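Below are the structure tokens for one structure; questions will follow.
As you look at this complex, bear in mind that one protein chain is not there, while each of the others sits in place.
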Amino acid sequence: MTPATRTEDESTVAPDDVVEDEPRTPRGWWRLALLLVGALVFVFPFYYMIVGSLQKTQNQSLSGALPQPGNLTLHNYSEVNAALDLGRALINSGIFTGGVLLATVIFGVLAGYALAQLHFRGRSLLFVMMLLLLMVPFQLLIIPLYVLIVRNYGLGNSYLGMIAPFAINSTAVFIFRQYFMQLPKELFDAARIDGANELRILTRVALPLVRPALLTAMLLTFIGPWNEYLWPFLITKQQRMEPLAVALANYMNTVQSTVANPFGTILAGAFVLAVPAVVLFLAFQRYFIAPNIGSAVKG
Amino acid sequence: MVPVRSSFVARVKLRATVVVVFTLSLGLSALGGSAVASAKPAPLSYGPINIWYSNNAQEITWGEQEVAAWNHLYPSQKVTGQQIPAAESSEEVIEAAITAGSEPCLIYNTAPAAVPDFEAMGGLVSLNSFPGAVSYIYARTGALAGMYKSPDNEFYQMPWKSNPVVIFYNKTEFAKAGISTTNPPLATYSEFLATAKKLVSSGAAKLAIDPSPSSEFYEAWYDFYPLYAAESGGKLLVENGKATFDSSAGQAVAAFWAQLYKEKLAGNETYTGDPFADGTAAMAIVGPWAIADYQGKEGSPKVNYGVAPLPTSKGNTSYTVPTFSDAKSIGMYASCKNRGTAWDFLKFTTSESADGKLLSLTGQMPMRQGLEKLYASYFKANPDYIDFAVESAHIIDCPYVSNSIEVWQVFRNDWSKAVIFGSGSTDAALASASAAINKLVASNSSP
Partner (left out) sequence: MKVEAELPPRTRPSVVELESELPPSAPEPLVKRLGRVALGRQPIGLAFGAPYALFIAVLFAYPLGLSVWISFHSYFFTAPGMSVARPFVGFANYRAVLSDPAVRQSLLNILIFLVINVPLTVGLSMLLASALNSLIPFRAFFRACFYVPYVTASVAMVAVWLFMFNSTGVVNSVLGPLAPVPSWLVNQNWAMPSVAVYVTWKQLGFFILLYLAALQNVPKELYEAASMDGASWWHRLWAVTVPGVRTVTTLITLLAIIVGANLFTEPYLLTAGGGPSGKSASPVLLMYQTGIEQNHPDFASALGVLLVLLVLVVVAAQRLLQRHQA
């Protein structure tokens, strides 16, 4: 039973459990309790965000952690929408993230495949550069990048300018490479002997085999631009171009006291920002599961 | 080769010459475009321009009205206005825009502290290049305009509006603490401290006063600098290339604030929103722009506020004692093509009537001499604002030095450590900041 073919099945016995004749109750119970505590602690801030965003007046005490019927309102959401134009900001985030996803799917897959299965001059150089890119902090590059993109290429305040530095996500390329490397070489040799060209090999042979990995890498790639704040902040000059992460961060700094519950409105905006990412992850959870990443890190 | 050699060669030679001359001229123009990008004696051009104004709600209203009025009069020189796309510190956005060459013609939110840096970047146009500009500025603002000149006597900004910083107090909470609401004892440092203690200990308010304790470079303008202006009789942070605050005046101000923080009368945690508007703090140290917040809108209760002048160690009850201006200037930026229109629009928006509209819409003080007389009807209807008008004649601003932002950051770091978080002696912190700032100012690279 190879990791790649094992499916997520609740009835599968995980290796850490020795079933046989041991009564499961005592140890299993303890582990469940630990997980429950851990999960509750983990998810509490997220839950608190929801509760806080629904509060009519700010209540920071412990009792405020529970939703109080008298203090519930959706008003904060309409407030933040009035201040930020959530719809527009979400669209901007979508375009930004979508552009990155597109570029990564097309060019990242090509590059990952090339690094994994093709032999060509400059392959190791490309690989080393990729590793270096993963290691260098973005803030070191942000300054020259800004001058390059805005002054030299004139892409200031444009979606292209926003997307450019993030266009091909190197982590995704790394993951693609790892997954393609897991595929047996004989598969490709056979296809080559059959006379298929490399592009066809990639699309007909390799890609279908790593589709779960593709989705995994895409989900990981989604997080970056969706939550990115600094670069779009520098690039955009008009509020109507700002992605939601930027608009929200700016709003946090200038929240007017004319609003009934400033914290509540901020949390409402935060929730709106968080929801699409969380929903996507929950929906595609079964792809983002152990076996897929397992084969990636095994090597 | 055809035996029309001479003409062919001649054509080649001609082409070569043209290319060489063209390249040389490009190179020369690149060289010539150095020094001060603003000193180009080019003829003024007229046409559409872009402007930015701040993201303060009332200023946006004013801005939109002015733009609409102008566009009605001069449709061929259309002005497009928008809010500055930034939050806490607009300087980064402006600096980034200057670097990219994408900033607008006019920015109605230029902080005087940032002007020296923008000038060094070549991002600002010297207004002196416009005929009659200098006299226009002095006629409007008076002698105070001198603070806004560069060391080489050029105006890279037009001083526009000020928000003289004074003490606001919450009358309801003062009453609850049993303190007089018409004449609260806030004149000397010791009175102020006693009042503050009473407010907190009586439970009337959680904090006596809560200026933002965060470490951004501009926060010193709202705790240290106004009091220092009052205490020192109007000294700037740096004068004649030397820091001035390592003095008894500076030390007194630092000790005063340190006491407030030590006794938990001022908060050292960032507060989201406005603590005075929320009632968390019984006092605030701010200018008239904040009144709109305190008058409140739906849901937010009105703050029954009163205004008092800044305290000094010896005692002060007058609004003629210097304070920080919290002023904003209008800057004209280097990427502006239609400078003629920009200058005309600048004059249009700083005319007497435009200033009057600014005053009535925002409550902020245009930097125009003789406000009380010119807009007497406004002040009759809003007597609360007269104090600000009086103060606005006694403001000081940030010193015009290169590395200005860094200077303020250095000050803030030392202040934060010793005064807000009580680590180390305040006198030593002032001395250390002063030494560092002297070095910075001495090393500045003038353009």
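Residue numbering begins at 1 within each chain, and the chains themselves are lettered A and B in the order written.
To be clear about the criterion, a contact is a pair of C-beta atoms (placed from the backbone, for glycine too) under 8 Å apart; a residue touches a chain by one contact, two chains touch by 3 or more.
Computed from a predicted model, the values in this text were never measured in an experiment.
Considering the whole complex, the hidden chain is in touch with A, B.
In the complete complex, the residue from A:77, A:113 or A:159 that touches the missing chain is A:113. Here one chain is not drawn; of B:76, B:270 or B:353, the residue touching it is B:270. Touching the chain that is not shown, out of A:39, A:102, A:160 or A:190: A:39 (per the contact rule at the top). Touching residues on chain B toward the chain that is not drawn are 30-31, 33-34, 37, 88-89, 91-92, 95-96, 98-101, 117, 120-123, 213-217, 267-270, 272, 334-335, 403, 405-406, 409, 412-413, 416-417, 420-421, 423, 445, 447. Within the entire complex, the positions of chain A that touch the omitted partner chain are 3, 6, 10, 13-19, 22, 24, 27-28, 31-32, 34-36, 38-40, 42-43, 45-46, 48-49, 52, 60-62, 64-65, 106-108, 110-111, 113-115, 117-123, 126, 129-131, 133-145, 147-148, 151, 164-165, 167-168, 171, 173-174, 181, 185, 197-199, 202, 220, 223-224, 226-227, 229-230, 234, 245, 248-249, 252, 263, 266-267, 269-271, 273-274, 277-278, 281-282, 285, 288-299.
Quick note on the criterion: only the chains that are shown with their structure count from here on.
Note on chain placement: the centre of chain A and the centre of chain B lie 40 Å apart, centres being C-alpha means. Within the complex, the chain B residues that touch chain A are 55, 57, 82-83, 85-88, 92-93, 96-97, 99-102, 272-274, 277-278, 292-294, 296-300. Against chain B, in their complex, chain A makes its touches with residues 146-147, 150-151, 156-157, 234, 236-239, 242, 249-263, 266.
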